[in-house]
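Every protein chain except one is present and positioned as in the full complex.
Chain naming follows the written order as A, B and C, and within any one chain the residues start at number 1.
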Amino acid sequence: MKQLLESAARICSVVLLLMGSVDARAQGAKSEAAKSPWGPADEIGTLNMMTDASKLDVLKQVAGGKIYDLGVDLFVGMPGCCTPFGAPSYQIWMTQTPARGNAQKRASLSGDGVSTYTHVGTHIDTLNHSALDKRIWNQVSADDALGARGWSKSGADKYPPIVARGVLIDVARSKNVPRLPASYSITAADLQTALKTQRTTLRPGDVILVRTGLMTLWPDPSKYRLMDQAGLSLEAARWLVEEQKAMLLGADNFGVESFPSKDPTNFAPVHTYLLAERGVSMLEVVWLEELAKDQVYEFLFIASPLKLRGATGSPVRPLAIPIRSDR
Amino acid sequence: MKQLLESAARICSVVLLLMGSVDARAQGAKSEAAKSPWGPADEIGTLNMMTDASKLDVLKQVAGGKIYDLGVDLFVGMPGCCTPFGAPSYQIWMTQTPARGNAQKRASLSGDGVSTYTHVGTHIDTLNHSALDKRIWNQVSADDALGARGWSKSGADKYPPIVARGVLIDVARSKNVPRLPASYSITAADLQTALKTQRTTLRPGDVILVRTGLMTLWPDPSKYRLMDQAGLSLEAARWLVEEQKAMLLGADNFGVESFPSKDPTNFAPVHTYLLAERGVSMLEVVWLEELAKDQVYEFLFIASPLKLRGATGSPVRPLAIPIRSDR
Amino acid sequence: MKQLLESAARICSVVLLLMGSVDARAQGAKSEAAKSPWGPADEIGTLNMMTDASKLDVLKQVAGGKIYDLGVDLFVGMPGCCTPFGAPSYQIWMTQTPARGNAQKRASLSGDGVSTYTHVGTHIDTLNHSALDKRIWNQVSADDALGARGWSKSGADKYPPIVARGVLIDVARSKNVPRLPASYSITAADLQTALKTQRTTLRPGDVILVRTGLMTLWPDPSKYRLMDQAGLSLEAARWLVEEQKAMLLGADNFGVESFPSKDPTNFAPVHTYLLAERGVSMLEVVWLEELAKDQVYEFLFIASPLKLRGATGSPVRPLAIPIRSDR
Partner (left out) sequence: MKQLLESAARICSVVLLLMGSVDARAQGAKSEAAKSPWGPADEIGTLNMMTDASKLDVLKQVAGGKIYDLGVDLFVGMPGCCTPFGAPSYQIWMTQTPARGNAQKRASLSGDGVSTYTHVGTHIDTLNHSALDKRIWNQVSADDALGARGWSKSGADKYPPIVARGVLIDVARSKNVPRLPASYSITAADLQTALKTQRTTLRPGDVILVRTGLMTLWPDPSKYRLMDQAGLSLEAARWLVEEQKAMLLGADNFGVESFPSKDPTNFAPVHTYLLAERGVSMLEVVWLEELAKDQVYEFLFIASPLKLRGATGSPVRPLAIPIRSDR
């Protein structure tokens, strides 16, 4: 009975989302931060599609104990999307060592400090990362919700653990290249071809991870650079979200979308579309090489963002565990 | 066949661990950083007890889709174990806002920076956190492996995702108190009583989380303070590790063990014992209140430490998913 | 001739300031961020009183080569006014050492990083530190001039080097106590008595440093604490600024003024008065013990704030060099 209700709830989620889409379109040409179909208190957008039933469903499909680690190392000198624009670089340092000052005692503790941009290494972008006319998802205004220490809405602290069906779409492999060309914009047709090649079917609520092959350049900061990167076109993002009902979109590049933007008025239009208009969070710099090598296209996806209060993102180390395939 | 081999490997792990114990005792009274029974290249100690088979085994026992979040929020002003000793406090700040400077464009991005001690909020202590005579686990010397940017051995970057059977031992509930008295040292007998009350059995390779009830004081920095805290005695830690073959020990306090230390020559003797002598990593500031309220004592435990290269620990947001109980 | 013109300019400065005062009073009871008498482009307030002639005048009076250092050491664990309110604590760490990694070469470099609140140790408060109704000095609005990386107006980068006649008013000595009582509010009469005792005369444009004796508690963070500190009353600040035409006010405590504030609607009313209403910058945590011991009450005062773009203050290490006394 409980499962039945949860399934119903899940279906309703999707219907509501669909209504939201229609509603947004009815607003006409001018894009703006959208109202959430999950109500005025919503801060997490499509992550509301998860239910206990949906989680149990995918947990039960686990087909093996090999765990794929989708996170990269964090280290001094690593590529950073935004250091050229003034974002702090990743830093780690010792605060305490067994050396001088501890010498008189045999036992000692070492400690360290870290300073970083929240969008570092493999990370999630939360919905407050993008604004239109100073409003984020659910039409929350910066004037009301933004302070020196972060946003009071849609911060990483509001994010639930993410446990869902994950799908890898290996576009690079489908095109038979080690990586997509510089600044290439992936089309919906590219995604469809890759899915057909892989024999993978998408389902509403999926975490969809797109492989550009750019991790073959990692971690060389002179090669793995934001402004050169292939990624999703806006049209492809729309297809995934509006037609396929994706819950979460990720990729193995810095910004999911391709750079530079083709829209001179918007540095990152897919960000705006996903985060501010659709309530779809994003996963960036995802390590997909092992999944790709083993041709694991369907998996239990688990990510547990740090609850950094007010933050616009969080480093995360997602896991993928193969499930019984549709194929 | 493969499963059989993996089971064998797991049993061997335990045997090797046991041999290590005996070996360490044979060294006599003087404690020192131990050689790893997993060989000279080992950097993760008892986490070697995990195998694909052990992970699949517990994944298959999942009994529901409700996920318990064992991590706390991270925010400015939160309690910190070590700020009184000079460790950096947790800081977050905006690096980019929709305000001034972005005004000419409708679309904008917000970003933020974080600066923190690695031992912040719910976190793991890695084996390089503790040294004896400047040597960490596996007798690695600071002279060889410690630089300004961290340890080259046993850092958080070397840690695998942790997927194992987890057990909550609710000592506060067993004693029928909201929380243990200030600086109370939990004995092995306390643990045994609590386990009996709960009707829970420990198994080799478990992640064991001990509840002192101190989270009832969280997040008041004037009450949730290192030097007042109840925690494990060395004797209790020994019982869990040597008799019960725990893989990982955690608690809802700052340091797993009780403070202040009873050993004037060692600020944190249980740390030294677990990390440097036994290769057992530690989980601290774990949020156990929901598990305790629902009396969930056995669960699939999942934690995915950030791979902060060289770090002595990492913030983590562990998950617990109920499994079919032994009871 | 040039000197004559500069003297005239200096006198005009004072007249303008006086007019500003009158103007401000005419505005009636409601305090607000003031318009600058130095025009709409002004960002430094009373520091405009300095001219080449005024600087040469005091430079020529130097009476010896002994230099008094008015700055304190900056170190991990030092007292901080605002860490209890979430401000970052002072941190320093090595980024590079001669150790591991440099071993193959004989020559090596050491480097370090610092992270700090700008109001740390001996420091200057710039005019953008205080706002009334979101407006700072010269009625500059936060909406126009405040971004994630600081204020575009009145930041430390706009500050000239400060070279002027300095005067020490040793209130503690005048009252014959090592330090003033907790939270004591110094009155104008207290200042007048001390000046008489010292036989010191104030002049327009002076840098006035008030000694409470609190540095006798430095650097014990449990004793040198903001909320306990003696300092100026609003009435005394008014007398120094409006009657005596002080250019810059400093003290040996955290906030120049006494804490806690007597005004429940304003945490720091003397800050508001000096910075937002009068354009008078402030010097805090000034080391006055050597000057006091040697009874040096008049001196060449030199301070050179770091030009931290947009900052609301800057650490500074001021110098005092005795000049020929009026006495």
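By definition in this document, contacts are C-beta pairs under 8 Å (C-beta built on N, C-alpha and C of every residue); 3 or more make two chains touch, one makes a residue touch a chain.
Not measured: the values here are computed from a predicted model.
Residue C:265 is the one among C:176, C:222 or C:265 that touches the chain not shown.
Across A:97, A:154 or A:244, the residue that sits in touch with the chain not pictured is A:97.
Set against the missing chain, the residues C:134, C:262 or C:324 yield one that touches it, C:134.
Although one chain is not displayed, subunit C still touches it through residues 6, 51-57, 59-60, 62, 64-67, 69, 71-76, 82, 85-88, 92-99, 105-119, 121, 128-134, 136, 142, 146, 148-151, 157, 160-161, 163, 265-269, 271-272, 276, 302-313, 315-319, 321. On the side of subunit A, the interface with the absent chain consists of residues 76-77, 83, 86, 88-89, 91, 93-97, 99-101, 115, 143-149, 152, using the contact rule stated above.
Along subunit B, the points of touch with the absent chain fall at residues 86, 91, 93-95, 113, 115, 149.
Here, only the chains that are shown with their structure count from here on.
Averaging C-alpha coordinates per chain places the centre of subunit A 27 Å away from that of subunit B. Contact with two or more other chains is made by residues 86, 93-95, 113, 115, 149 of subunit A.
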